[in-house]
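Reviewing the structure listed below.
Note that one protein chain is taken out, while the other chains of the complex remain in position.
The first chain written gets the first letter, and so on, giving A, B and C; residue counts start at 1 in each chain.
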Amino acid sequence: MQGEIIIIAILASLACVIPGVFLLLRKMALISDAISHSILPGIVIGYLIKQSLNTPYPIIGAVVFAMIMVVTSEALHRSNLVKPDTAIAVVFPPLFSLGVLLVTLLAGNVHLDTDAVLLGELAFAPLDRMMVAGYSVPKSLVKMLLIVIFNGGIIILLFKELKVSTFDPILSKSLGFSPSFLHYLLMLMTSITAVGAFDSVGAVLVLAFMITPAATALLLTNSLFVMVFISFGLAIASSILGVLLALQLDAGISGAISTVMGGFFILAYFFSPLNGMVTKLKHKMNIKHEYALSIILYHLSNHCDAHNMETECSYSHLKEQFSYSERYLKKIVHKAVEAGLIKQKNRVFHITERGRNDARLHISH
Amino acid sequence: MSSMQSKTYFIVAIIIISLVLVGCQKQEKGDATDDKPYSVVTTIGMLGDIATNLASDYVKVTTLMGPGVDPHLYKASANDVKLLHNADLILYGGLHLEGKMSDVLDSLSSTRRAIAASEAIPEQYLIGHPGSYDPHVWFDVSLWLYAVEAVYEGLIDLLPEHTEDITTNYQAYVAQLEQLHAYVQETANTLNKEQRVLITAHDAFEYFGKAYDFEVRGLQGTSTVSEAGTRDVQQLSQYIVDHKIKAIFIESSVPRKTIQSLQEATRAKGFDVQIGGELFSDAMGDAGTKEGTYVGMVEHNINIIVSALAL
Amino acid sequence: MSLLYDMIFDYTLRNVALGTFLLGLGSGAVGSFMTLRGESLLGDAIAHATLPGVALAYMLTNTKDPLVLLIGAAIAGVLGIGAITAITRTTKIDNDGANGIILSIFFGFGLLLLTYIQKLPQSSQAGLDRFIFGQAATIIAKDVVIIAIVQVFVLVVVTLFFKEFKSSTFDPQSTTVMGFNQKIIDAIFATLLVAVIVVGLQTVGVILISALLITPAAAARQWTHSLKTMVITSSLFSAFSGMIGSLLSASRNNLPTGPMIVLVLTAFLIFSFLFGAKRGIVLRKIALIKRERSFDHNRIMLALDNLAQSHDDTSLAHSSKTIGLMVQQTHGMHRMLKQLAQKGLLIQSEEASYALSKQGELYVKNLKNEGGLYAG
Partner (left out) sequence: MENINNNIAIEVEDLTVAYHHKPVLWDIDTQVEKGVISAIIGPNGAGKSTLLKAMLSLIPISSGTISFFGSPLKKMRRHVAYVPQRSEVDWDFPTTVVDVVTMGSYGALGWITPPGKKERKLAMEALEKVGMEEFANRQIRELSGGQQQRTFIARALVQDASIYLMDEPFAGVDAATEQSIIEVLRELRAQGKTLVIVHHDLLTVREYFDHVILLNVHTIATGPVETTFTTENLQKTYKGKFNALKGGIDELTL
């Protein structure tokens, strides 16, 4: 049972990550949140057709309005009238408001809202089953698998095209694939994925899966190709750990998975080998050390053979010359001695052959 | 070199976090060691109340939605599915009371014992359209008896060897509810016709109004997304003034502001309407208190309503 | 007419209309900067990000007092904006991505807390996650006072720091070089944002406050190329949409106030997209047609000049067919030639044959000096 929940979570995460990476790079990361608001009128209209919550119409309505949302915002963005984030921000409020208006006018006494019709709960996904080839499997599992195959197929076939059209729409056009076709395809993929995954795992998780793994991956790599795979890895890891966390705490699964993803993001933010905050700090220190070492070597290599080396190459002179604190200088000198770059004799430093080479290298750069 | 180091740090950090997450094991609840052989899982407290009254000697009753939880917006916990999976009998409201969860439970009912208690009520008594009936049936005690009967049958089915005891408990509970129904009616009858207007923030009290002859008015619909209009506030406040209604009521799950705006609008028209008190609508009160039982909750509501609306 | 009367004398309509009007004034101004800074979805993100603040405030105090919850929400909101700023300033992730991350992490964590609270045997938790969200129709006199105070504060700060906001939005680096600390400007702006958003959430709810911030700004942008005008226009669009929406909602039953205001805002926006004086679609279309026409005209003139030079005779007329071949276009050739003849640039010698007039020769000369086809 838990195994099935984890598998569904993983499939949903993979399905969402694929459009998510491109949405993030196209500055439309929040579109899934906007979709979750925008499908309300579709649900209401779907309900009104038969005045019943027991028909598939509300979900069909949701898909239709998801498409209306993405197509409208993409068209606005393309028209250059507004920026992409503004395009999203001006489309979802009227759609949601239309939904509220319809509910209030026509269905005020029905427990009708997005939660009731569409927003699924991952915890219950294994309970809703169907028979496939003689095996009883959760419906959500089948649905998410189909979406993963659909999205995966598109990305395998069109990875190069999507990449070019995302980073350089003009080049894309000149190479003969229309960026506008590709972007509408991406938007179609997004709306199908969003509505399908809303039904299986709920809106919060869809939003989190679409943005956070991709954004975390962006902190860890500069290559789009690698980014996709890191996102997959993060999505899978957070799905497994999130479900385990939720089971341990007996808490909501969506919340737990999002929180774990948040944890990964924070880790990457501080510790990313590429550009994390701590890494940056450490690196700054390293540079400082390296720099200090190189100027000391430079100094020694220039003065070591001179007649006044007793004074020039003494500890106290170095301290004076470079105005480093005693502790810091000791540390640097210690490192240099360990690396075999200098030797110490009677409080006077001698540069070794290796140290001389090193110094030359630094200077000639 | 420093790049390798950072990478190692990163991986180590991930492993540590993972261990912390997995390791923060919560103490396993004592549930497993319970000696009662059967487990009954209910969604809302009112159903739990029935099961407890009828068969608490033989079954362990677990209610998913505690006090103060709107069944419609319930957010499942990870272990709920385990509870449901291991349950010998599942009791739920149905009529889409539990939102999407009702659908899941509907599909479960074909393979295991799962009863949508409210759906046992004959359709002619339900308010609304087929496929979207108002699920707040427990406010009419006489209708709730159908749900009690459905639960009773389910329990008998599950525990045929205890039929006798359960039947005795059932009859006692039914008697208690019939008494409650009479009490509500009696108390309501102390108000005259004009005083019987129940105004709340949202329309959850339709069944109550129909059963006990109250005119029920709400500022906004049942749906959580429905919103009040300016005109609705104006008209309802005018109605209060015109009919000199003494009090209006807040519900524990709806922001007070909604009712406050109505009160202020009425006061601006020169009529001082009181806020009568807090009614329980979607869930019962805290366990261990009187309002934590179905009977206590219904009594609380009618007492508050009548004392506030009376002269 | 009675609606206008009510707006002054009816308690409810007066407060709702005045409240949304005032709320619109400040949010329209702040929203203008948000759209230009690429933060259009920040309102929505922060509204979601308040959830853990609300949940923790409830867990710590065990009350559902709106003020306590609101303080929790505001703290979470400030942390959210701080985190978003930190992410955009120190990583490759842009505003949009940062908004999404903070929204999903904060909201997810809030949900985790909510499922925990749900397990507590306390009936007082009922409706916790909705408690800080208000709706426009229930604005009361006290709210109007609070809104007024906050909006005056917002407008005063925007006026005082207009120069700093403008410069740092347009060119943050040069602004820093000129000695303005970007962090201070960001902090002042974030304060305004949180103030507007929190007051908005509490009085009119998430969707309406998001719309009041962004939609009027997007509409105003279509009418002007001046930031000052844009801020003022946006502010007024927002305010009057609030008022008009409230009036519409008071015109009949079951018209929810918030959604009506959003629809009015959107109507303003669509109108602006179509007819906006600076960027509107219709205007652009007209400009495009004009440009295309003058482009075509110029090509014809140059073609005729070419023909004249190759024949060493400017007065020789050429058939529209020949000219069409020269410019590789036949569509609308007659019409364009007639237009040019009407302007006096061409002389029509016989049916469908044209030559350059003296005036036309001058025109071609100028055209060549200006750099050819693209001029004019």
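Simple rule for what comes next: contacts are C-beta pairs under 8 Å (C-beta built on N, C-alpha and C of every residue); 3 or more make two chains touch, one makes a residue touch a chain.
Values in this document were obtained by computation on a predicted structure and should not be read as measured data.
K.L.:
With touch defined as in the header, list the contact partners of the absent chain among those displayed.
P.N.:
Taken over the complete structure, the missing chain's partners among displayed chains are A, C.
K.L.:
Looking at the full complex, which residue from A:R78, A:H283 or A:K331 touches the chain that isn't shown here?
P.N.:
A:H283
K.L.:
Can you tell me which of C:Y116, C:F153 or C:F180 touches the chain that was removed from the display?
P.N.:
C:F180
K.L.:
Of the listed residues C:L4, C:L67 or C:L160, which contacts the missing chain in the full complex?
P.N.:
The missing chain is touched by C:L160.
K.L.:
What subunit A residues would touch the chain not displayed?
P.N.:
Interface residues of subunit A facing the absent chain: 274-275, 283-284, 287-288, 291, 294, 365.
K.L.:
Name, in rising order, the residues on subunit C that touch the hidden chain in the full complex.
P.N.:
Interface residues of subunit C facing the absent chain: 36, 160-164, 166-167, 169-171, 173-180, 221, 224-227, 229-230, 278.
Operating definition for what follows: only the chains that are shown with their structure count from here on.
K.L.:
In whole angstrom, what separates the CA-based centres of subunit A and subunit C?
P.N.:
28
K.L.:
Could you work out how far the Cα centre of subunit A sits from that of subunit B, in whole Å?
P.N.:
Here the centre of subunit B sits 40 Å away from the centre of subunit A.
K.L.:
Could you list which residues of subunit C touch at least two other chains?
P.N.:
111, 114-115, 119, 254-256, 258-260 - these are the residues of subunit C that touch more than one other chain.
K.L.:
Hunt down the residues of subunit B that sit against at least two other chains at once, touch-wise.
P.N.:
73, 75-77, 220, 224, 226-227, 229
K.L.:
Which residues of subunit B touch subunit C in the complex?
P.N.:
65-70, 73-77, 219-220, 224, 226-235, 237, 251-258, 260-262, 264-265, 268-269, 280, 282-287, 291
K.L.:
Per the contact definition, I'd like the list of subunit A residues that touch subunit C in the complex.
P.N.:
24, 27-30, 33-34, 37, 76, 79, 81-86, 88-90, 92-94, 96-98, 100-101, 104-105, 108, 204-205, 207-208, 210-212, 214-215, 218-219, 249-252, 254-259, 261-262, 265, 269, 275, 277
K.L.:
Enumerate the contact residues on subunit A facing subunit B in the complex.
P.N.:
Going through subunit A, the ones touching subunit B are 1, 5, 40, 47, 50-55, 99-100, 103-104, 107-121, 123-124, 126-129, 237, 241, 243-256, 260, 263-264, 267-268, 271-273, 276, 278-279, 282-283, 286.
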